[in-house]
Structures are given as structure tokens and as C-alpha cells.
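With one protein chain removed, the remaining protein chains of the complex are shown where they sit.
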Amino acid sequence: MGKEGIRYAAKVDLNTDAAKQPHLHNRWHPDIPACGTIKNGETVKIECVDWTGGQIGNNDSADDVQNVDLTRIHYLSGPFEIETAEPGDVLVVDIQDVQPFEDHPWGFTGIFAKENGGGFLDELYPKAAKAIWDFEGIYCSSRHIPGVKFAGLIHPGILGCAPSHEILKTWNDREGQLIKECSHMGRDVALPPQPQNVHAGSGEGDVKEKVGKEGARTVPGRPEHGGNCDIKNLSRGSKVYLPVHVKGAKFSVGDLHFSQGDGEISFCGAIEMAGVITIKFSVMKGGVKHLAMKSPIYVPGPVEPQFGPGRYIYFEGFSVDENGKQYYLDTTVAYRQTCLRIIEYLRRYGYDDYQIYLLLSCAPVQGHVAGIVDIPNSCTTIGVPKDIFDFDISPEAPADKRELGSCAFASS
Amino acid sequence: MGKEGIRYAAKVDLNTDAAKQPHLHNRWHPDIPACGTIKNGETVKIECVDWTGGQIGNNDSADDVQNVDLTRIHYLSGPFEIETAEPGDVLVVDIQDVQPFEDHPWGFTGIFAKENGGGFLDELYPKAAKAIWDFEGIYCSSRHIPGVKFAGLIHPGILGCAPSHEILKTWNDREGQLIKECSHMGRDVALPPQPQNVHAGSGEGDVKEKVGKEGARTVPGRPEHGGNCDIKNLSRGSKVYLPVHVKGAKFSVGDLHFSQGDGEISFCGAIEMAGVITIKFSVMKGGVKHLAMKSPIYVPGPVEPQFGPGRYIYFEGFSVDENGKQYYLDTTVAYRQTCLRIIEYLRRYGYDDYQIYLLLSCAPVQGHVAGIVDIPNSCTTIGVPKDIFDFDISPEAPADKRELGSCAFASS
Amino acid sequence: MGKEGIRYAAKVDLNTDAAKQPHLHNRWHPDIPACGTIKNGETVKIECVDWTGGQIGNNDSADDVQNVDLTRIHYLSGPFEIETAEPGDVLVVDIQDVQPFEDHPWGFTGIFAKENGGGFLDELYPKAAKAIWDFEGIYCSSRHIPGVKFAGLIHPGILGCAPSHEILKTWNDREGQLIKECSHMGRDVALPPQPQNVHAGSGEGDVKEKVGKEGARTVPGRPEHGGNCDIKNLSRGSKVYLPVHVKGAKFSVGDLHFSQGDGEISFCGAIEMAGVITIKFSVMKGGVKHLAMKSPIYVPGPVEPQFGPGRYIYFEGFSVDENGKQYYLDTTVAYRQTCLRIIEYLRRYGYDDYQIYLLLSCAPVQGHVAGIVDIPNSCTTIGVPKDIFDFDISPEAPADKRELGSCAFASS
Partner (left out) sequence: MGKEGIRYAAKVDLNTDAAKQPHLHNRWHPDIPACGTIKNGETVKIECVDWTGGQIGNNDSADDVQNVDLTRIHYLSGPFEIETAEPGDVLVVDIQDVQPFEDHPWGFTGIFAKENGGGFLDELYPKAAKAIWDFEGIYCSSRHIPGVKFAGLIHPGILGCAPSHEILKTWNDREGQLIKECSHMGRDVALPPQPQNVHAGSGEGDVKEKVGKEGARTVPGRPEHGGNCDIKNLSRGSKVYLPVHVKGAKFSVGDLHFSQGDGEISFCGAIEMAGVITIKFSVMKGGVKHLAMKSPIYVPGPVEPQFGPGRYIYFEGFSVDENGKQYYLDTTVAYRQTCLRIIEYLRRYGYDDYQIYLLLSCAPVQGHVAGIVDIPNSCTTIGVPKDIFDFDISPEAPADKRELGSCAFASS
């Protein structure tokens, strides 16, 4: 009775060449064989390599970024056949969690050299560069960008269902036309199919050759299926609605990001990482028509970080009064003690006790019943908003006495 | 065609004695005559005096607080008859807005003397004290508590429907019993009916006498109708569900607070003010049974302040490139310019441009399309979260160069 | 002692032609005479007409939108001379509040006809159209777009300091160049200076003629001063940092919006309104260099709406127990009663009491001390998050009994 944990639909090996792993592929094509089957309604874990398949190292040189081989990206996990999914359905993807590997707690952000990949500001910043980020729980920091630390809004950069043959042809025609029109621009404006370094999962021989010749590159995202959307808010708890174009959907996912800014401006721009994503899949029959869907839609999850510590300092009080007397689960006594803890704390800045007592009454302090069952102590907390003060009341800040006047008192 | 503004269901005059104004009253009793009628579904404005009816002045002495006459509080606006409301219904109160009077932009917080009113900490702080707060738009600050400024979570301290005679009797019995039981405590434990200074609205003679003898005091809140609940989050946009006990509901409201902390610990504890509340009333027939309601419930509104400034600094970019060339609604150019504005800003702290370019790519910056229709300029904004830095990047803070190392570069 | 309210730096008259009011103007030019002086550190109120100066009526025809005269927009309030401000300084603009006029509680959104103004989707939607919005407190709704109601994120669409003569020349050159380059496009790509219907405030004769010939139009926003930025989050409590280009800054503001979407896509796109803005002005000496500023920056305020009701339902409990016994300020009793209120409420859906008791213990309910000073009743509240249920527990929704199984019990 009870469960042993969630099934892994795909595992990867970070010490093996990504090009040799059968649960990976790096093109969009309907003929890439499915690497597994997932039930409608099932939740699974899917391991992913980083988008370069391990080309970038945890070191202090950007040589690997400068010399990255862009025919080998992006290695995606999948495709997975989702039972009962058919063209015209919508695949509902509940992202239940995304985590880096415990024994691989780092990621990287790169700026590609203008002549190999480039990026949004490459006219101004043509050199290759790199930053390595270390993960500690929900936070990341980088020895290459000191002074910065934040919680990751962790998400997959790429997810989607396989295109049909018709859609694939549309893509190749449409982007081929642009390449022709822009031949004068002297720079890549789109990436056509490229047989070199194609990885078609378990597809070999004719299939692999066909995928190489026709398969859409994983750059860019495309309206018909989403794909490489790089939406920074598609994080834990988000729900994505993807149109299905082939039987079984053939869903793929990869390019995990510990964090990203809107625009992902340096191209290799997020904090790229290997890791594991937990997804619940369900099929909405006939969903494309029902939702009038031409491109995916999504609903963000409930746990977006605030990117800063809470703005309240919380004080605790217990049902032991200021004379040391113990009361039995008396929440009123506990609340009074919590008030006193704040008075003691704020008094250090030069406030008179009565000023603080007044302030506690009218500033938007948050008063909570924390614990009311652990006999004999009730525990209450009060949060004081730091931002109502024009000086810093954080515990880390100095507590200099200042001239803070007085409240009004009665004349006698 | 069009409307001239929202109807006032009650006006008050701050220069007239509250005890003489017919839209006010200061007891709970079913026989207080209604001062007006409001339709089911109607939105009205209701003016309110401060809870003491003007006993407290905007000055620097707490003599008025020390000598406050507590038989005269709380002056409530109403009661209003709500059309179609009957016992067993629920009155749904949509608080559309609460504002101080434009020509009365101040409020007060008081600590009552232990021997006249007291408060939560009166054993430790027995003296009367006062702070006056000035309002400027959404903010308040006090000359009596320097160093503090915050946005008000503005709300009514008291609102409810009149009790029936049966409920009124329950209250008087219940609280009378407590007074008897606690006679040894040497302090007021409840406030029984009090004919002195009773104000029964337009009710005079026998009615007034009866209200004086039986009417429940406006301290405390009571489970059967809510009343003096002092819930700090009952602010603009909140919706309250009140049980109806008499025909027409006889709704009253007052004791407006510009702000309050949980517990309202000093009794006269919020920022007390006069002002106007805008309410939409609707009747849920049979709601008491439908909701299994014994006490009011509420849903907070959508505009609770964060009690601190936004934690992002936003930069603007337009479709004029770094050489001064004008583009026609080119949002990509605008977004690139916005990135450059941030690089220029953060470079002041000692970061190399490439470090910032990397950071922009992976930190959770918020990139928005601000304006896309004012030819020829697109305008985009990017918000940079202040809290990801371990130093203060606010415009007001100094921008000292610091030693911030380097990102990784290629060896050639 | 005490203050009478905040000074009005400019008043407007909605019944007078905007073109005749001396506190208004509709071009950017350094020679437009200041209409008043504001101290460094002062807070003032500034009234504004709607951006068309009253051309659009509260009615059910879009004829006025179709025939709008775009040479007359945008009427701005100002310019105001800010004491001590000089070129190179930054003007810090604290937006303390924005409100519609009480007797003018409505606004409009327009779609301009393709041949007169146009908009972001005019190739697809070439017709003129209009919606009128009614304001009730913080909310708006429209008889022309039923089914929608929301709280306004109220803000000014335009604010900025006057350009210097040099900057003005840059604008005219830059946009003139674009007009020349795009002459083949068959549509307006920028709006050059236009003497027709110019309003230079109190400037008449030569000044007015010069402003007409050289003055920059109020469409679009421009990088050097901001201006028509249409940033939807520049709402109450926001702080904007504007570069100063002329002595006294010559600050102007207008184009108030009750709400707007990112992009303001229909050009006349926000909910346009007349109203009053409350601003605190302060001067940061040498701020342009200090902040490395090329375009304005801003920090959003603390009161951004969530655009939906709170997601918690709050229940109240008082220190009167389930047998009707009254306790003296006993917060533990009140908290227990609050729990019981929730059990009674949720039981209606088919849950067993023990299931709810378990749920209350582990779901993230918010337990607050609401009031603790109104003798004899303590009042506590508990908020239950609606979104943890897969059915709707709102008071408005039906409360059908459903099959909800059972928790585990002991075998004896």
C-alpha cells in the first residue's frame, strides 16, 4: 500500500555522449520513433541533458562557448507517445516540478561570439563570454557575476508535440523563403534543415537520413506547436495546452533553465542546466477546435518567486508573561508578548515605547496564530513591514539611535 | 445620457455635533428608525464621521484622548433600509471604495489611559497618548512617529445589520452574565446598555429611551452580526456577507480606518478618520441557510498594498537606435535600447558590460511592450529586480564602484 | 493647526473649450510659458482633461471617434516650473494618487478609423468603434462590453519635462528623416510639427507661432524625456525619474487612463478619462550624470490590483463558545469558533466534519487575530483558500452535496 515514487519515463547519462542516447533527439520530425509511452492522466519524471548536450564545462574559460557546435543542439528528451492523443486534440501538460540533478548543482549562461551563434546585442558585444552559476536549494549565485543571488523561476525552454508532415513542409517553405529574401543581409536569418550531427533517437538508416534532410531545427519556436518558446514563467505548477498534430502526440521536452529573463537576450541566455521535469499529461479530445487554438496557451503556476526576501520581519510570542508566569494555551497572553518583542526591537532606534505601541495599532502588521496545540504554549507571530520605515530595520543593519521626537501625551 | 455620479445615501457635517445629526446613531437596536432606503443592487456613497464624533483634534496634546467620553462612541451612519431584505437573507456588501474627505486629510491613533478605556498593553503603558497622521494620496505619515510612511489599507471598522429583539436579548443576557462572574476583577469586562448620551438617529421620546435602556453598545463585535470587527483587510474591493435579522436589514457602517494592524491593539488603535465609503448592496435570498451562516464571512479585495515600493526598477527604450536613427514602430530596436539603458546603469557599480549582458539574459527581468501605437516609436520597458543584488541599486543610493571581478572570456 | 488639504496647482473646466484654458497646452516646446510654480519637495494636485479635450461623448455612437481632430490632442496640464531644477538634474515625480472627477465617473476606449488615426490592428479592423466605461469606486464596467468588470490600474499616459531647443531639433530632424525614407509606404509614419490648432498655454503671438512651427507633437513618446510612454503600471505610489533639460524643468502631465493593457493597442486604447493627479516633486541635483540616464526610469507603486477578488474566503469567530457562553477577550475560544464556522460551511458539500478538521490543520489557511481590544470579545479570522478545491466554494456558487468519501478512522 502506498507508492514508491513517480515513474521515470526517460533517464539520461551525463557521462555519455548525448548523440548516443536513445531517449534524446535534436530535430522536429514526425518520423522520429517514440522512445516510450505515457498514459492519459499519468504523471512521470523525465530527465533532460542541458541544451548543448554537455558541450559547456564548469570552468573559467569561454573557449567552449566560442567553439560550440550549433548543429548538435538542442538535445530533447522524447518523443513520447501519449495514449489516446490524436490530431485535433490538445495535450494538457501540467508541470508539477523541475529540479536540477542533485549531484550536478550548477548551470551556465553564455554569450555566443558574433561569428558563431551571436545574440541580441552582438553588434555591440561580439565576443564570447560565460558565467557559471552554483545552485544551493532554491537559490543561485555565480563567481563570474558577484553581488547577485536569487531564487530560480525554473522552467523548460522547449516543449511541444511533433509537427505533421504538412506542418513541417510549411515551416521549411516559409523559412526558406525568408532566407532567399534576406540573402543580402550577410548574416543567418534562419536555420534550414541540416543533416550534419542529426540525432533521430532510435531512428537510424533511412529514417535518420530523412530527419536530417527535412527535420526542423530546434531554433526557433514556431506558432503551430510552440517548441522553443523560452517563456520564463512556464515554471513549477504551470499548465500548458499544446495542439496535437500526429497520432500519439510525440511530445518532447528539454532545454531546462534554472532562470531566464524576458527575451533570453544573449541566445544562450538562460541559466542552462541538466535536470528532471515532472509532468502530468492529459488529453483534451477535440481541444484544438474547442479552444480555437492556433498556438499554445498556458496558465502560470502558483509559486513564482518574488525575487527578494519577504518584506516583513516576524516576531514570536508565547503564553508566558513578562513575569515568567506560564499560562495554558492563552493566545491573548501570547499576542501581548509578541507586541512586547516588537517594542523591545524598535526601541533600539530611538523610539519611545508609546510611539511603537501606537504604531503597532495602526500600521498594517500581520498578526497570526502560529501554533495553538502544543500544550501549554500558544505561539503567535506578528510581522512588521520593513518598508514603512525610511531607515533599514533589518536584523543585519546597524541599529543607530536617532532623533525620533515624541508622540503627543496628556498635559497631566 | 451618462451619469452624474453616485448618489449619496447619507451626508455628514463635521462642524456640527454628531449627536444632533439624524443620519447617525450610536447603539445597536432594531427600533432605531431607518434614515433612508437603498435599492437591492444599488451603489451609494455614505459619509461617516470619525468614531468619536469629532472629540479628537489635530493638535499635539493627548488631553482629548485622556478625557474622551466613551458613552458617545461609535457614531455610525444609518441605519439604511435595504429593499427586499428580510430575516434569513444575506446582505452582500461590496465595498467599492473608501476615501477620507478631501478637505480633512488627516486621522489619529490614540492610546487610552488605563482608567478611561485602556487597551491591550495598559498594564505596562497606562498613560494616554496620541499620534496625528497626514494623508497625501494613498500614503500617510505622522509628525508624532517620524521615519514612517505607508499606503493605507483603508477600511470600515464597523459594519453590520441591526439585531432582532431576540438577538439583542441574547447579547444583553450573555454579557450581563460575564459582568456578574467577573465582578472580582476590578476592571470593566463588558459594557452594558447605557442611556447616557444615547443617539437613536431620528428616534426620540420613547424610542430613544428604549434604545438607551436596551441598545447594545458598539463595542465589541458580536458573532451574530459582525459589527465592530476591526478586520484590517476589509478594504476597497472586498465583499462582505452579512446575515439579516430584521425586515429591511437596517444596515449601519462607520468607524472608518485609514489603516490598522491586526488586533488594533491600542483600542483607539487604527488611524481613525472621517470619510466616505462607496458600497454596492445586494440581497441573497435565503442566504443564511444556504451558507450555513452563524457569523459574517468576507472575501478580501484585489488591491491590498504591498507596504513597500515595487521591488523592480524599470527602464524604458524606444525605437531610436544608439546612432540616433529613427525606426517605425520597431519593437525589437526598442527592446535592444532598453537593454542598453540597463547596461549603462549597472556599469556604474563596476560591472563589465558583458557581465550585465549575461545577467540580463538569465536574471528574471520583466520585459514588457509598453506602447506600440504612438508612431513612430515603440516603447518597451524592462524591470530589473532590486533584490537579486547584495547591494542597493536604487536610484537614491550611492553608486560606488566596487570590485566585481569578471565573467569568463575565450582565450583568444 | 492641521492642514486644509493639498493645494491645486492647476484646475480645469470640463465645460469650457480646452483650447481656451491657460493651464493646458498640446505641444512640447521649451518656450511655452510656465503656468505656475511648484516648490522642491511640495505635493500638489493637478487637474487634467481627457486627452482629446472633450471631443468624445458618453453616448452610443462612434461618430465622434471617427471624426476626431488629431491636431487638437493631447491637451496636457502645465508646464510647471519646479523651483531649483536645472538642466542635468533629475526630477523625481512621486505619483501619490490619481482619481477621476467625482461628478464625471466615466471614460472611453476608442478604435480610430484606419483613415483617421488607425491603430495596431487597422489592417484587419479598419472601422471606428467605441466603448464607454462607468466607474464605481475602484471598479469599471461598460455597457458596450458586457460581462467584464475590473479594478483600474489608474495612471497618467503622458508626463515629462520640456525639451531643450537642441533636443527639439534632434526630434524634428530624426522624425523628418524617417518621413522622407518612408514616403513610399502610403501611410503616416510620424507626425511632423503642425501649426493648426496649436495651444501654447498662455503663449500667444510670436510664441504661439513658433510653437506651432517647431513644437513636437505629443505622439509619440521619445527617449530623451519620456512623454507619451503609456506605461500601464505607472500607477498610484509609483516614482518616476525624469531628466531635466531646461531651467525650472517645465513639467507637464495629462492623458489620464483609468486602465490600459500593455501596448495600448488600439491607439485611443486605454480607458481615457479626465481627473486629478496628486504628485510630490523633488529635485535630484546632478541626477542625469549620477544615474547615467538617457531615458526615464521608474519604480512601480505598492498597490497594483490583482484583477480578481481575493482567493480566500474569510470566516470570523468570537469569544462566545458553542453553548453561548461569553468569555473575556479569550482569543483561543475565538479561534476555535472560527474553526467551527468553517466546518459548518464546508460540511454542506458532503465532507465529514473530521475530514474538514484534518484539512484545517494542514491546508495553508490564514489565521489572524483581527480585534483583541473590544471587550469582551476577541475576534479572529481564518481565510480558506478557494483554489485548493476542485469545485467552487464561493458563497455565490451552488453547494451541492457530493460523494467525498471518508478519512481514515480507528477500527474501534
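Chains here go by letter, A, B and C, matching the order in which they are written, and residues are numbered from 1 within each.
As a convention for this text, a contact is a pair of C-beta atoms (placed from the backbone, for glycine too) under 8 Å apart; a residue touches a chain by one contact, two chains touch by 3 or more.
Quick caveat, the model's predicted, so the values are computed rather than measured.
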{"item": "Chain not shown: contacting residue from C:Leu70, C:Val253 or C:Ala270", "value": "C:Ala270"}
{"item": "Listed residues A:Lys39, A:His165 or A:Arg341, member touching the removed chain", "value": "A:Arg341"}
{"item": "Residue in contact with the excluded chain [from A:Tyr75, A:Phe267, A:Tyr357 or A:Phe389]", "value": "A:Phe267"}
{"item": "Contact residue for the chain not shown (choose from A:Val283, A:Ile356 or A:Val369)", "value": "A:Val369"}
{"item": "Absent-chain interface as seen on subunit A, which is shown", "value": "1-6, 43, 57-60, 90, 95-97, 102-106, 119-120, 132, 134, 136-139, 151, 170, 174-175, 177-178, 182, 185, 188-191, 219-223, 226, 228-233, 236-239, 241, 262-267, 269, 278, 280, 284, 287, 290-310, 312-318, 320, 324-328, 337, 341, 344-345, 347-348, 368-377, 379, 381, 383, 394-395, 399"}
{"item": "Positions on subunit C where the hidden chain makes contact", "value": "59-63, 65-66, 109-111, 113, 119-121, 124-125, 127-133, 143-150, 153, 232, 257-271, 305-309, 311, 322, 335-336, 339-340, 349, 351, 353-355, 357-368, 382, 385-391, 402, 404-411"}
{"item": "On subunit B, residues whose C-beta touches the chain left out of the figure", "value": "302, 329-332, 335, 366-369, 372, 378, 380, 387"}
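What we mean here is this: only the chains that are shown with their structure count from here on.
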{"item": "Distance between chain centroids, defined by C-alpha means - subunit A, subunit C (Å)", "value": "30"}
{"item": "Averaged-CA centre spacing for the pair subunit C and subunit B, given as whole angstrom", "value": "19"}
{"item": "Two or more partner chains touched - positions in subunit C", "value": "302, 368-369, 372"}
